[in-house]
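The complex appears here without one of its protein chains, the remainder shown in place.
Per-chain numbering from 1; labels A, B and C assigned in written order.
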Amino acid sequence: MNSIHLSETPLNVPQIIASVQDNSCGAVNIFVGTVRNTTASKAVLRLDFEAYFAMALREMEQIANELQTRWNAAAVAIHHRTGSVEVGGIAVVIAVATPHRKASFEACEYAIGTLKTTVPIWKKEIFEDGEVWVTPHA
Amino acid sequence: MNSIHLSETPLNVPQIIASVQDNSCGAVNIFVGTVRNTTASKAVLRLDFEAYFAMALREMEQIANELQTRWNAAAVAIHHRTGSVEVGGIAVVIAVATPHRKASFEACEYAIGTLKTTVPIWKKEIFEDGEVWVTPHA
Amino acid sequence: MTISITVKFFALGRELIGKSAVTLDVEEGISVEQVLTRLQAEYPSFAKLPSFVTAVNTRYADKTIVLKNNDELAIIPPVSGG
Partner (left out) sequence: MTISITVKFFALGRELIGKSAVTLDVEEGISVEQVLTRLQAEYPSFAKLPSFVTAVNTRYADKTIVLKNNDELAIIPPVSGG
């Protein structure tokens, strides 16, 4: 069972983790992406996220399906924020339950890496003296 | 700041994750080890954990310190259960906050791998028709 | 014969164009590439978008693709979620 979600409101980490609980699994790996207070030594006030909703949800669902096929994941949750997220706030949560430990790490790391390159979500860094759309580094 | 804990009572995942929140970090990786309903195709009723408390806490603390030195982790939590944990229950939670994503995965995977080889904690699998101390596979 | 397509803009693209979507009447048989050429003519600021890919009906799509009536074409600047 997958749980895929794009939300204007704060992500509920305990609920997300509970959603992937599966008695056939011994491992859950969770990645929580949070808003850092600096980028390239410059103070960040917050991040503003924008998404192409329909496509982002489809791409997130596709990542979840891939984790089930390639890593035998029993359950996957991918939740991402839209709108403004303050410093320290949670932008993304990915949780993957697998029978064994190694697969949970591999699958979760693949999921966040793929999300960052394929899912149509954009973030703008808001500074005291300006703002800039983040361009991913190669 | 490290949070190291051995507990007879259920682990509080949200509290553990909150304990590693750090505004200088963009990534938190969390590993949750749960009790599977089978081992080698045999139905498991529960696991009973036993620890050499003083030494286990020292070894867990040492792992946390290593994550800070080697992966620049800002905060590490390592919490492990003792006593009986039912199927689906949580045996161990490791949470690592790092400035960047890749380090959080590497550090957390290193932590659980090292815990499984160095920390004096033992588990006994309880089946319907018997019980056995788990011998780690090579 | 003309068909109607919607073009969606996001992030920097949306800000440069000043719109999140436009609906265009275009000739049947038009390719994604030809729509882009028309957008560049109508919105000179669109040329300032340094890099983007395209999607048709929420799937990444090559610029040679021919559009059908009611298709949704999206201009996707480099994504930066997570």
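Note that in this section a contact is a pair of C-beta atoms (placed from the backbone, for glycine too) under 8 Å apart; a residue touches a chain by one contact, two chains touch by 3 or more.
Remember, it's a predicted structure, so these values are computed and weren't measured experimentally.
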item: Partner chains on view for the chain not depicted; value: B
item: Touching residues on chain B - with respect to the absent chain; value: 33, 49-52, 54-56, 58, 80, 91-92, 112, 115-124, 133-136
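Keep in mind that, in the parts below, only the chains that are shown with their structure count from here on.
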item: Chain at maximum distance from chain A, centres defined as averaged CA atoms; value: C
item: Chain B and chain C: spacing of chain centres that average the CA atoms, whole Å; value: 49
item: Distance between chain centroids, defined by C-alpha means - chain A, chain C (Å); value: 27
item: Sequence positions of chain A contacting 2 or more other chains; value: 33, 112
item: Multi-partner residues of chain C (at least 2 other chains); value: 82
